[in-house]
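Presented below is the structure to which this report refers.
In this view, the complex is presented without one of its protein chains, the others remaining in place.
By letter and in written order, the chains are A, B and C; residue numbering begins at 1 in each of them.
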Amino acid sequence: MSGIFTKAMARNIFYGGTVFFFLLFLALTFNTTRELPQRDNRAKLTPAVAAGKKLWETNNCIGCHTLLGEGAYFAPELGNVYKRRGPEFIKAWIKAQPTGVPGRRQMPQFHFSDADLDNLVEFLKYSSEINTSNWPPNIEG
Amino acid sequence: MQYKTQAVAKPYFIAAIGLFVGQILFGLIMGLQYVIGDFLFPAIPFNIARMVHTNLLIVWLLFGFMGSAYYLVPEESETELFSPKLALVMFWIFLVAGALTVVGYLALPYATLAKLTGNDLLATMGREFLEQPLITKVGIVVVALAFLFNITMTVLKGRKTAISMVLLLGLWGLAVFFLFSFYNPDNLVLDKFYWWWVVHLWVEGVWELILGALLAFVLIKVTGVDREVIEKWLYVIITLTLVTGVIGTGHHYYWIGTPEYWQWWGSVFSALEPIPFFAMTVFAFNMVSRRRREHPNRAATLWALGTGVMSFLGAGLWGFLHTLAPVNYYTHGTQITAAHGHMAFYGAYVMVVLCMISYAMPILRGRAANSDKAQVVEMWGFWLMTVAIVFITLFLTGAGILQVWLQRISATPLSYMATQDQIMVFYWLREWTGVMFLIGLVVYIASFFIGGDKKAATA
Amino acid sequence: MSSLHGSPARATWLWLLLIAGTLLTLAIGEEGAAGIGIVALLAVISQIKGSVIILDYMALRHAPLLWRIVVPGWMIAVWSLIAIAYWSGLPR
Partner (left out) sequence: MLAADTPLPSLDTPPAGTPRLAGDLAIWIFILAELLAFGAFFAAYAFTRAHHIELFTHEQQALNRITGAINTMLLLTSSYFVVRAVQAAERSAPAPCARWLVAAIACGVGFIVIKLHEYSAAFERGVTLSSSPFHMFYLSLTFFHFMHVLLGLVILSALWLGARAGRYRPNDMNGLESGAAYWHMVDLVWLVLFPLVYVIH
């Protein structure tokens, strides 16, 4: 063969290229961190929202639903459910579970207090106001 | 087996396969719940089954990686493992902790588990793939550090090869990026942003270093091609991986509240992500065709080639399919993602661990390779599982396309559940293919118990 | 000794050509000229300059055929895409 191909060069390019692109990623991360306040709805991040997020997590909602498109794909997207259904419907729905309709997907009963339900709704409201670049394409999520 | 401490890999491999079976069983439960919604409800709700399915996957792959490292590093470093005792102790700790966690998932309501395990001290639970209780997460860190200490000390006292250095870098990266799982701010966008530093920088970053190192190791062994040649290509491939994959993280930052420039940065770089996978396929086939010996373990060679092809299809092609922002706008969070996830994980990580097991296990059991009969059965397992995963992926892709159409593109969009009703047939097909996968897995496991003429003990 | 990298005199002449090309590009820019013809002209200037860099400075003139196709081909492909995009954005 006419070319030269050395392990030392390949190794140096690996380390150099990795460091280079990771630094670039960090630079973009830095920029993102600075721009996030305009998009992430942090002004509405109340204690109720934080409590709601914790309920969301400790009941493993992400194990069936998606939130901003991430999660399991077994049950509806909830990032925009506040806009789709409104607060009262959401609370009534959670209280009414499981439906018990034979053969249909079932959502467990989580025994939330009224305060819990309010916090969850606050969390979903906050989530629905994050600037997601117009995602999802329509209200159905 | 050249070094007797390599033997600690064996329990790791056995545990990995055992947990793999559990993962598939829970996959089948979930698949059935997709079509018969109230199956096993309320004993095992879907979210619990899914958590077990994905967590078992992660844990058994970690067992596989650790076992592979314990097998590979002494041989590469040409020295005995620093502390085989530590490796065995960690094995039992990890296995028991993992088992207790799964029992906790199944026996307790998740909220109760969170309360009992100190989630109030530091809330880390309830995020996809990172559902483990705090104490389990801490346990993972402890086990990982002890493991890394053991491996690193072994490498430091012995020969330092490109393969062991790349493997080490990948494993250290795995541990470092896992630390982001302890960061869970109330701000959902920040939470999601750094959540991907665990998930994406694992599977499209440091895990690929592990993948590359394991594949290179097996290729050197089964083909007899010069180490120099294989190692320099290893460097080139993982360079391409990280060059595209690190900024490729941006393809997760399109719709979660992050700035819109990620749509461009993410699209451009992740569009290039198939290249390293393609290079890996070409590399694997090239090395096998340039082989300088006929290794008796043909099954291991098959797994190596399979890893190349299937990781390209699953991670490369199926990833590219929906990675561009204008496409992802419609496919984000649909069955398309599930399709990609299944083939990518199988093609890249399941197959490379099984490849390593296929190569190492016969040697750990005192022979260069299994009997022809056992190898044929193993290859049946390979084909059944691989074909099954291809069809699972195709059916989920079909489901996803229809879902996108009915729910997102159509002028009169259907609701989520109405759409699900329309795509039921794909879920049924997927479930039956899942049964085929399980059969393949059983056949694969059966191959370990088949006797016949053993090949000579020296590889 | 191989003469893969040519003579200093040739490199210097080519450098002058590159600078001239840049000044021409600048002049077009300052003039504010636009249109598909101008884009084609800029593409040709860029392509010529690129060829100097690729074939002489990078010494691909002496490389195996594949490399002499791939790297200049990259530039042709990029400029073709730019031209198509420009054309697609023209008012009609």
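The rule is short, and it goes like this: contacts are C-beta pairs under 8 Å (C-beta built on N, C-alpha and C of every residue); 3 or more make two chains touch, one makes a residue touch a chain.
Since we're looking at a predicted model, the values are computed, not measured.
Student: Since one chain is left out of the picture, which of the remaining chains does it touch in the full complex?
Tutor: Within the full complex, the chain left out of view touches A, B, C.
Student: In the whole complex, not just what's shown, which of B:178, B:235 or B:437 touches the removed chain?
Tutor: The one listed residue touching the chain not shown is B:235.
Student: Would you write out the residues of chain A that touch the absent chain, in ascending order?
Tutor: 2-6, 8-13, 16-17, 20, 23-24, 27, 31, 35, 38
Student: Extract the touching residues of chain C with respect to the undisplayed chain.
Tutor: Residues of chain C in contact with the hidden chain: 1-8, 11-12, 14-15, 18-19, 22-23, 25-26, 28-30, 32, 34, 38-39, 42-43, 45-46, 49-50, 53-54, 56-60, 62-65, 67, 70-71, 74-75, 77-79, 81-82, 84-86, 88-89.
Student: Write the list of chain B residues that the hidden chain touches.
Tutor: 232, 235-236, 239-240, 243-244, 259-261, 264-265, 267-269, 271-272, 275
Operating definition for what follows: only the chains that are shown with their structure count from here on.
Student: Looking only at C-beta pair counts, which chain-chain interface has the most contacts?
Tutor: The chain pair with the largest number of C-beta contacts is A-B.
Student: On a C-alpha centroid basis, what's the spacing between chain B and chain C, in Å?
Tutor: Comparing mean C-alpha positions, chain C is 45 Å from chain B.
Student: What whole-number Å value describes the gap between the mean CA coordinates of chain A and chain C?
Tutor: Result: the chain centres lie 46 Å from each other.
Student: In whole angstrom, how far does the Cα centroid of chain A sit from the Cα centroid of chain B?
Tutor: Chain centres of chain A and chain B, defined by C-alpha means, are spaced 23 Å apart.
Student: What residues in chain C touch two or more of the other chains?
Tutor: Answer for chain C, listing residues that touch two or more other chains: there are none.
Student: Name the residues of chain B that each touch 2 or more other chains.
Tutor: none
Student: Which of the residues in chain B end up touching chain A in this complex?
Tutor: The contact residues of chain B facing chain A are 30, 33-34, 36-38, 41-42, 45-48, 50-51, 110-111, 114-115, 119, 123, 125-128, 131, 162, 184, 186-190, 192-193, 228, 231-233, 235-236, 238-239, 242-243, 246-247, 249-250, 253-260, 262-263, 265, 329-330, 332-335, 337-338, 407-409, 413-417, 419-420.
Student: Considering the complex alone, what residue numbers of chain A touch chain B?
Tutor: 5-7, 10-11, 13-14, 17-18, 21-22, 24-25, 28-29, 31-32, 35-36, 39-42, 45, 49-50, 53-54, 56-64, 66-77, 98, 100-106, 108, 110, 126-127, 130-133, 135-141
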